[in-house]
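Got a structure for you, written out below as C-alpha cells; questions coming shortly.
A single protein chain has been removed from this complex, and every other one stays in its place.
Moving on to chain A:
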Amino acid sequence: MRPRKLLRIARWEVTKNAGGIDRRTVGIALVALALFGLVVPFIISGDTGLDDGLYRVSVDEESPYYDVVDSEGAFVIREGGERAVSRSEVELYIGDGEIVYAESRKGIAAYGQLQSAVSRYNNRQLRQELNQTAAFPVSVVLEYRQQSALGDGLRLGGDSGGTDDSDDEDGSTGQTDGSDGGESGESDGSEAGDTSTDQPDDGEPDGPATDRETTTDTGGSGGPIGGFGASFTEDSISGSPSDINPPFPFQSLVLAFLVIIPMNFLIQAYGSTILSERTNRRGELLLVSPVSRFDIIGGKTLPYFVGGMAVEVAIIAGLFVLVNGQLGGPVSVLAVMPLVLLFLGATFLGAMFARSFKELTFVTVTITVTLTSYAFVPAIFTDVGAVALISPLTLLVRELQGEAISLAEFVFSTTPPLLCAGVFFGLGAGLYREEDMFDQRSLRGRVLDALVGPIPVRGKPGGFTARLNGLLPVDVTPLRQYLAVGGLTAALIPFVFVVQLLAIALLFALGEISVVLILVVVAVVEELAKSLHIYAGYTHRRFASGRRRAVLLGVASGVGFFLGEKIALLAQLVGLPDLAVGEAGLQGGIIPGPPVLTVLLFLLAPLALHVVTAGISAVGASRSKRAYVVAVGTAMLVHLAYNLTVVVSVV
C-alpha cells in the first residue's frame, strides 16, 4: 500500500463523488437535520403520549378514582356503567367501592395501568400537602456498594466517580462523600428539591449538589426519563421510596443513539459509491491503473472514515459539554472508532455482494438493524457489569457518567468489532478483482466467492507460500491449502465471537432457558464458520477429491478454530464467564484453573471436538450440496450434544 496513491484516490473520491452531492442536496439535508433537531427534544422528553386513550374506563363522578382516571393520559372516560364492561365497550368500571375489569388481556392491562396511575396521582397530591413530614414520612438514602472487590485493574478514565469509601458509612444518615455529587441522583427532576428543603438538617451535601439541581423539571412524572444529566445513575439516590428507580440509564441510551444514527447515513453514501464502481464497469479504469486494490479500497474508504469520525467527535464533544459542562471524552472517541470501522466494513462487503441498488438497500437495512442492536442492546444493561461491555457504547455511557474504565474492559469491548471489521474488509478485498466485480452472481454465490478467495489454486502464483513451489521438489499446494483453510477459519473467529456475544446479550435475561438457546447459537455459528469455506472450495473445484483429503481439510479447519478460539480469553479479563450464560457461550476457549489433570483434558477435549465436527462437515462438503447440508447439521448436533454434556457436568 502506497500512501501517496491512496491519498490521491481519497482526494478523487471527495472531489468527484462527494462533489456529486450538489449544494442543493446538502442544503436540503441540512434543513432536514435542523428540523429533526427541533423534534428530538419532544422525543427525549418522553411525552410522546403513544398510549393516549388506550383504555376506556367508566367511572362514577363521586368515586375517589375519578380524578385519577381523568388525569391519566392512557385512560379515556366513557359512559356506560358496569354493563358496558360485559358488552366490552369499556375495559374498567369503577363504581362505589368496586372495580370491575374485563376478563381479557386488555382488561387486566388496564387494571395494572390503574394501579400505577393511582400511585402517581397520590404522589402528586401529597406533594401539595402542607405537612410534608406526614405526606412523605419515609426518607430514603439508597447507596450502591461493591459486594466484593473485583478486578481493580489499571484504570483509564476519570477518577471522580467510582465506588465510595466504606468509611463514611458509619455516620447516622450514611451520606456518600459530597465530592462526587452523587446525591442529586435520580430524584432531581421530580422532587429532590422538595425533600431537601423540608429537611434542612439531614445533612444533604448541598454544595456540589445544588449546581446540578438546576436541570430540567419533568413535571413530577417520576419516571426514569428526566432532564439531561439528572437520571444518570449515580452512586446513591435519596428521596422518598417512590423516587427509587432501578438503574436504567435511559438517557445515556438516547444519547448513545445519537452516536449511531449518523452512521446509518454515512453507510448509505459509502455503499452507493462502492456499488457504483461496479455498475457499468466504471471501476475498471481504476483497476487497470498501476495501483493495488488495497490502495483503491483504502482511498475510497478513507474520506468516509475521516468524515464519520469527525461527526462522531463533534457529537461526543457536544454530549460532554451538554452533560458535564466541559469538553471530554477521549476514551469515548477511541471506543466509537471500531464501531465506525465495523459499519464501513460491513457495508463494503455488502456492496461487493449486492447485484443492484435495490439489493444494496436491503443489505444496508440489514446491516443497520444488526449493528445497531449489537451496539445498543448490551448498553441497556450498563449497570449489569460484564454483559454491557460487549458493546463499545457502554464505554461512552460510562465515561459520560464519570466512571472509571479499566484497560481490560476497554480491550474486551473494542477488540472484537475491530477484528470483525478487518475480516469484512479482507473478504471484500478478495472480491475486488476484475473477474468478480462485474459479474452478476447471486448473494449466496458471492458469499462463497468471497470465502474461496484466499484458498490457493494449483499452479497459480500468489501469496508468499507460492514461492516455495519453485524451491521444493514436491508440489506443496495441498499443504498451502490446508494452511489457508486453517487460517481462514481462525480469521472468521472474531465474527463468531461477536455473534456469540450478541446472543449472550440478547438472551441472558431469559433465565435458565438462555443457556440452552445460547448453546444452540454457538453450535450453529461455529460449525458454519468451520465448514463454509471448505464447501466453497469444493464448489470452486479448488481441492482434489477423495475422502482422505476432505478429512485432512476438516482437521486443518478444526485446529485453526481451536487456536483462534483463544480470543475468548479476552472475556476472562472482564469476568464475563462468571455469568452462567457467558460460560456456556464461550466455554470452548476458556481455560479453567487447576487441577493440572483436568487442564489437559479441557485443552484436548475442545480440540478433539472441533476436529471431529469439522471433519464431518468437510466430508459432506466434498460430495454434494445436499450431503453438505446433512453433514453440517450432524456436526451441529454433535457439537450441541458435547456442549450440553460439558455445561451440565461443569456448571
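We adopt the following convention: a contact is a pair of C-beta atoms (placed from the backbone, for glycine too) under 8 Å apart; a residue touches a chain by one contact, two chains touch by 3 or more; residues count from 1.
Convention: contacts and distances are computed from a predicted model.
The protein name that UniProt records for the chain not on display, among "Probable chemoreceptor glutamine deamidase CheD", "Glutamyl-tRNA(Gln) amidotransferase subunit A", "Response regulator" or "ABC-type Na+ efflux pump, permease component", is "ABC-type Na+ efflux pump, permease component". Note on the undisplayed chain: of the listed residues A:506, A:524, A:563 or A:637, the one touching it is A:506. Touch with the hidden chain on the side of chain A covers residues 17, 20-22, 25, 28-29, 32-33, 35-36, 39-40, 42-43, 48-56, 64-65, 68, 74, 76, 99, 101, 105-106, 108-109, 111-115, 118-119, 121-122, 125-126, 129-148, 150, 163, 166, 169-170, 172-174, 198-199, 201-202, 235, 240-242, 244-248, 264-265, 268-269, 272-273, 276, 279-280, 355-363, 365-366, 369-370, 373, 377, 380, 383-385, 387, 442-443, 506-512, 579.
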